[in-house]
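Okay, structure first, notes after.
The complex appears here minus one protein chain, its other protein chains still in place.
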Amino acid sequence: MSRLRAVGAGALHLWPVALVLVLWDLWVVLNGYTATVAPRPWDVIADVVDGFGDYLPYTAYTLGMSLGGLVGGTIVGFVGAVLVWWSAALSGVVTPAALVIRSVPITAMIPIIARVVGYGDPAVLASTVLICFFPAFVFTLSALTAIPDSGRDLFRVLGAGRAQLLGRYGVLHALPSLMVSVRITAPTAVLSAMLAEFLMGANGLGALFSRARSYMDMERAWGTALVATVVSVVVFILARLLERRVADRVS
Amino acid sequence: MPSTLSRPAPERAVAPGAPPRSAVSISGADKVFTLSRGRTLQALDAVDLQITEGEFVAIIGPSGCGKSTVLRLAAGLDTPTNGTVEIFGAAPRTLAAQHRLGVAFQEHALLPWASVRENIALPYRVAGRRVDDARVDELIELVGLGGFEKARPKQLSGGMRQRVSIARALVLSPDLLLLDEPFGALDAVTRRKMNAELARIWAEERITTILVTHDVDEALILADRVVVMSGRPGHVRTVVDVDFPRPRGPETTRSPEFHALVDRLTALLDAPEPM
Partner (left out) sequence: MITGARTTTRIAYAAAGALLLVVGAQLIGQFELAGKAWPPLTDVLAYVATPSGSSLIQRNLLVTLGAAGQGFVIGSAVALLGATAALLVPILRPGLDRFAAILNAVPTIALAPLLITTAGREGTPAVIAALSVGFVMFVATTSGFAATSAPQQDLLTVFGASRRRRLALLELPRSVPAFVDGLTLAAPAAILGATIGEWFGAPQGIGLLLVSAMQNYQMALLWAAALAATLASLVAYLLLVQMQRVAVRRFS
């Protein structure tokens, strides 16, 4: 009973979403837009529901690319940070460079990756991996350099070496920061997968969107945007759930 | 300052007749900390502290007088700016490297992701030894945390966390035990109970121990000698031998001699030093 009520309250708190749908519909109707300019929300939702089979492979592709990039980039970034932490000199050299590369806008990175890697799946995946790599690297490294003195002291009096400090303390201490990076990059991974797909136009929601736009199929274009939003929000919520789980377990 | 009280012959673990070995030897230790913008702070000034094997020494003194700093020197966590520190005739680091050092820090430093049991077993893991479950259980009982084996630090009270940290310091039966206000967060009753347990362990294992405390009674219940420190910069003001017979139960703490010594030490803590 209280569970039911909690779900009800949760749904009530989604009022801004409902408001957006209503405003969207009003805006279309009041301006008298035709379906080729701006479709009504109900038509878009109907298109997604009716064309579920059409959307599915594209959605799966984008989801796969985003999650693959998110997991891959995060792991590579974490391992890279751990390796670099091992040497103070190396981390001093690499960290500023990583910060610079991190500020390359993905809109500048993707065209270059597309040209260097070649159009296709590897380029899409490379984009998402690279974009998730740098935050994971930076967050992990800064957590490792901020290992509390009390932890350091503890392992020193226990006679632990650097490897033990890392394995028994550093890695777990850095885990919450890594999860913050996962949460922050999760929507970016979806965005960059879509931008790469949009630019290269072979597969995925980005490509579907690009195609619908050039055929002036506005319901499909808006539908793609809607599905992409849902995918991104779901990935984000999952990442946030994971972050909370980990933070709860580790601290 | 020898006390007039007699005590029974000590039952040291050392072979009879052999001269007691030096466990901790701090000689002329200064400690100067470098603060930001080139300012410095002298925390210790020519501290001398000689402790023989199997001895229990308490350090008391006002807050900020450098007690923790002395302990950190003995643990090898800091090096003195001048002077020398030797533990069992070697550099302090050696003892830690051989996993023969037990430390309970002022801020307990438990691993937040590990259970009480895992925290207490950590020294075994770091030393690469098989965890002796019976020993861990024994210590959990000893510090009164039976039933909390699986709890994680955030589910414990401050005093319970301190007790975990004491158990962790004891688990490997170290050769040198450093305790920095280990009972600070405990209520008076639990505190005395833990004092009695610590006294019992010490009587059994004769671990050379340095205990930092603010509680004069506690120092007198536990220690062979009490080192009184003063601040700015930190130095040793007096060393008082404590010769009450062990075990020091309520009869001891209620005795007029005990009260006299408490009063004397408390006065030393309060009063400014004669110049």
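The letters A and B name the chains in turn, as written, and every chain counts its residues from 1.
One rule holds for everything that comes next: a residue touches a chain if its C-beta (ideal position, glycine included) is under 8 Å from a C-beta of that chain, and two chains touch if they have at least 3 such contacts.
Owing to the predicted nature of the structure, the values given are computational and were not obtained by experimental measurement.
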| item | value |
| --- | --- |
| Contact residue for the chain not shown (choose from A:104, A:146 or A:163) | A:104 |
| Contacts of subunit A with the absent chain, listed as residue ranges | 12-17, 33, 37-38, 89, 92-97, 100-101, 103-109, 111-112, 114-116, 186-187, 190-191, 194-195, 198-199, 206, 209, 213, 218, 221-222, 224-226, 228-229, 232-233, 235-237, 240 |
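One rule holds in what follows: only the chains that are shown with their structure count from here on.
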| item | value |
| --- | --- |
| Mean-CA-position distance for subunit B and subunit A (Å) | 51 |
| Complex contacts: residues of subunit A adjacent to subunit B | 150-151, 153-160, 164, 168-169, 172, 249-251 |
| Subunit A contact footprint on subunit B (complex, rising order) | 72, 75-77, 96-99, 101, 103, 105, 107, 109, 111-113, 122-123, 125-127, 154, 178 |
